[in-house]
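A protein chain is absent from this complex, but the other protein chains hold their places.
Note that the chains take the letters A, B and C in the order they are written out, and that residue 1 is the start of every chain.
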Amino acid sequence: MTEFNPKIVAFCCDQSGYPAADMAGALKRKLPKEVEIVRVPCAGRIETIYLIKALERGADGVLIFACYEDNCQFLRGNLRVKGRLSYAHRMMERVGLEKERLEICHLATNQGVRLAEILHQKVEQLKKLGPNPVRQKK
Amino acid sequence: MPRIGILIDTLQGSVPASFQEKLSAYVKEFPEVIVCFKEDDLNSSDAISRINRYVESEGFDRVVILGGSPKDYEISFQKLKLSLPLNPYLFSVANIREQALWISSDEEMALERAKIIISKAIHTVNSTKPIPTQSLTLNPEVLILGGGLIGISIALDLAHAGIRVFIIEKEDRLGGKAQKVFKWLEEKIDEVEKNPKITVLTQARLKRVVGHLGRFEATIECPDRKEITLAASAMVVSTGYASYRERKGIYAHKRVVAIEEMEKIMAEASGPSLLKEGKKIEMVTYLLDEVNEDIKIDSISAIRQSLILQDLLGCQVAVLCKDIKVSSNGMERLYRRAREKGVLFFKYDDPPRLSIVDGQIEVDLKDTSPIQKKERWPVSILSDLVVIGESFGPIPEAEELSKVLKIHLGPRGYFMEDNPQLLRVRSNRKGIFIAGACRFPQEASEALIEARAVSQEIITLLSKGTYPYDLAVAEVDPKKCALCYTCPRLCPHSAITIEKYGDRNVYTTPMTNKEMKWGAAKVDPASCYGCGICVAECPAKAITLQHLTSEQIYAQMNLGE
Amino acid sequence: MKAGSNLEKILEKGWFAVTGELGPPKGNDVSVVKRKAELLKGYVDAVNVTDNQTAIVRMSSIATSSLLLQMGLEPVMQMTTRDRNRIAIQSDIFGATALGIKNILCLTGDHHTFGNQVDAKNVHDLDSIQLIDCVRTMRDQGTLLGGEEKIEGEIRLFIGAAENPFADPFEYRAVRLGKKVAAGVNFIQTQCIYDMNRFKEWMKMVRDRGLHEKCHILAGVTPLKSGGMARYMAKNVSGIIIPEEIIDRVVKAKKPAEEGIKICVEQIQELREIEGVHGVHIMAIEWEQMTSKITEMAGLLPRPKVDQ
Partner (left out) sequence: MIKAEQKPMDEILRYLNPYNKILLSGCGACVTVCHAGGEKEVELLASGLRMARQKMGKRIEILEATPARQCEPEFAIELSEMIEKVEAVLSIACGVGVQTLVRHFPKTPIFPGVNTTFLGETLTHGVWEERCQACGNCVLEKTGGICPISRCAKQLLNGPCGGSSKGKCEIKKEADCAWQLIYDRLKSLNQLYKMEEFIPAKRWGVESRDSGLRRMIREDLKI
């Protein structure tokens, strides 16, 4: 049996998450294999449907790397996405998906190490949870 | 079919040659890719001119750079934008260094990741439409709200730069709070009034503002209730602050005055001494930090006043405070001079007690200052005059103004800057600047620095006469708009308004007031920062970001259909 | 005479009336009614029979009133508009008067969400003032509400209503009483009074409008059982104001219940002195045994007998 490598979609705000991801690289931190970085201008750009669709299309976990609260370049982008996250969590609960598969993490641009840690922790957590149960068997 | 040119930035050797080979082999699998070059340092200027030549000789219309962080190329992008015949949105960067090479545990994984990143970048340029750049004419016209120290200072700066200025002042004359403090302000006011570039409207009120950066239209209500409309490219809010103090009990005594009133008393003084009701004032006690502990304005005013009192008006001054706050320029020196001249400073923890003794006011306190001096606690000062600090707050009109201007107020009710570290004098709306004590109570010399910053920003903005912007911003499809008002409420930059299309004939009744028919939400492209909040919230899915569509985001997730 | 009830006669004679209150059982156990009736008999001129108070389902007000009549007490039948539309209301009034009930208290009723049938659909076809108008029409015009249709027989009812001087907007409370008077109310029982100053202020407004001459006002009192009850009522029951000093008295007392009774008696004595107050309405909630003690201590006994 092949090892289960959880697939993670990581939405990265251009003001925090994305520079942090680059910094993780610059610091030569190894990231998990199956991470897709999605660069967005602000966490406020992330539509609820992206979170839901990522799960529907088989992502095992979805992470949002956003700026710290009160520190959004666009004032309320990270707060709006927090609301959308809670909507998605409610829907996941009804569907029967574990809440842990979707999470928001607040970062500053220089927290590349933290970003790498979070991703590794998430991988470990998702390994315990097992594959996304709604993923369609191919 | 798009014609894509690939540029491999070898980043001065940090991408190994063997890896480069594998990548160039991979990109050739894409039918759209017509050419693949290598460059040692894409940020160098000769590299840019070489790329320019490649574009012309090879005839590609889209570019994907395989290199480092896209953030690193942003500046060169700007240059490329100017120098290349290509649309800047037909570029994409595949960050194969940070996001593949450096984060992978082995080369195989790095290659896998790089391939995914490259395919996403190719998808991005393939799916992007060229986004045109437009420009907005900026007339050199600026509206300043508030003709106090800051408003006057900005008006003069701008007028000297050839900009037409309108000052809207609610009082009947210019100067605001500062007119009592600074004698030289009179000259400035005079200068303003004589300057043909500056128009002053006193006893005026801003009633309504429509439009955005470059074409604000402000309706002003003048004293005779007449309304006039002014056009401005940019606006400045310099409305200052309000100060107040509830005066109960002994604080209502005529020998207790606020610092601001003291300014007036001193300004009216003539001769070598200070008189109150015909009697000479000998002992003046400043009682600070009762209501405003964290603001240095009071400390500084008290020291400034006490030097004059002590030196020129023959008074003995005592300053009672919790802390001496002299962190602005030159204030340490003034403080030392005050001490040298004999001004007494006391520190208290428990509030001093005031009582009336024979028409004078006795101030009793426990002095807790560690500095050796004759007077140890308890101290009792029989004063002819007690000068107290006041509370500071936003002006009463702040909330209404924030609604009219559609700019944000901070939690304490002052106007809020867009970014406290970087963009201190910009409001959340493009083209509206805020300066001085309307942001928070501050000391005049510091506020004047802000005034200068605003002047510079505006002069830079207006000097070109145009404001270029591209359409990589949110755009509303008016046919889909449900007029739910979600986006104007949520736009952090107040860049969205509901457009009134008077001429859109939807109903059969002839409109008596065309202004009163609403069509759809409209984003002002020059005011939009492209954050995407409105796109994500629109319940009708009527808003798109042209350079980052949902389809492109799904492609970046790389999860298939 | 509107109805010739005992209560009406006492009030018309200008005597100080005393009414009590009886909550019907949460079932059909007649012995509960009997026990409570015994506790009140002889101490009050009439007894309010609540109509599913606080929206808790209880024996119907009409049936309980009828039982009281059999036991020799005079009922004031409460009727809320919460549970009945105008068809049910008028039909119940036919029935009630046929059974010999002569007093009615017109109420809107506590909201159903306070009770034990929160899923119920509340009716509120009429409000309390419209109910007063309805009963008055039936009695004085002999027709149904809004109709020309003549009633077979004769409706004779002494019409009462409640008023709460402690609810808001305070300045409107006397005006609202005026509306009730205009609609045809004969007597008023107030919400229980603890804040005497506010009540006096309200009575002044009532007198200024001359309302005390157009209807009889019975001041409501409720003895406090304990400090806990006082605190609870002050905090949780809208439209009841209990001044701190009264709460304090009960809380600090060695025997809070006795203190509560004492306060109540003092209040009655104070209320008696107010111009326009024609009686008291003692609401000893689930504490009916105290009615005798309170009336006795307040010097309200023996209750006068009116000639038939």
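Note that a contact is a pair of C-beta atoms (placed from the backbone, for glycine too) under 8 Å apart; a residue touches a chain by one contact, two chains touch by 3 or more.
This structure is a prediction, so every number in the text was calculated from the model and none was measured.
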Candidate in contact with the missing chain, chosen from B:V210, B:I228, B:A267 or B:A482: B:A482
Residue in contact with the excluded chain [from C:G4, C:G27 or C:G239]: C:G239
Residue touching the undisplayed chain, where the options are C:I62, C:I129 or C:I188: C:I129
Absent chain, residues of chain C that touch it: 82, 86, 108-111, 113, 122, 124-130, 133-134, 145-146, 162-164, 166-169, 172, 175-176, 178-179, 182-183, 191, 238-239
Touching residues on chain B - with respect to the absent chain: 480, 482-486, 489-490, 538-541
Absent-chain interface as seen on chain A, which is shown: 47-49, 52-53, 55-56, 87, 91, 94-97, 133-134, 136
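As a working rule, only the chains that are shown with their structure count from here on.
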Category of the chain touch graph - line, ring, star, complete, other: other
Between chain A and chain B, centroid-to-centroid distance (C-alpha), Å: 32
Centroid spacing, where centroids are CA-atom means, of chain A and chain C in whole angstrom: 65
Residues of chain B touching at least two other chains: none
For chain A, residues that touch 2 or more chains besides their own: none
In the complex, chain A residues that touch chain B: 7, 9, 18-19, 21-26, 28-31, 33, 36-42, 44-50, 53-54, 57-59, 73-77, 80-81, 84, 116
Chain B residues within the chain A interface of the complex: 69-71, 95, 97-99, 101-105, 109, 112, 116, 408, 419, 428, 490, 492-493, 529-533, 535-537, 545, 548, 550, 553-554, 556-561
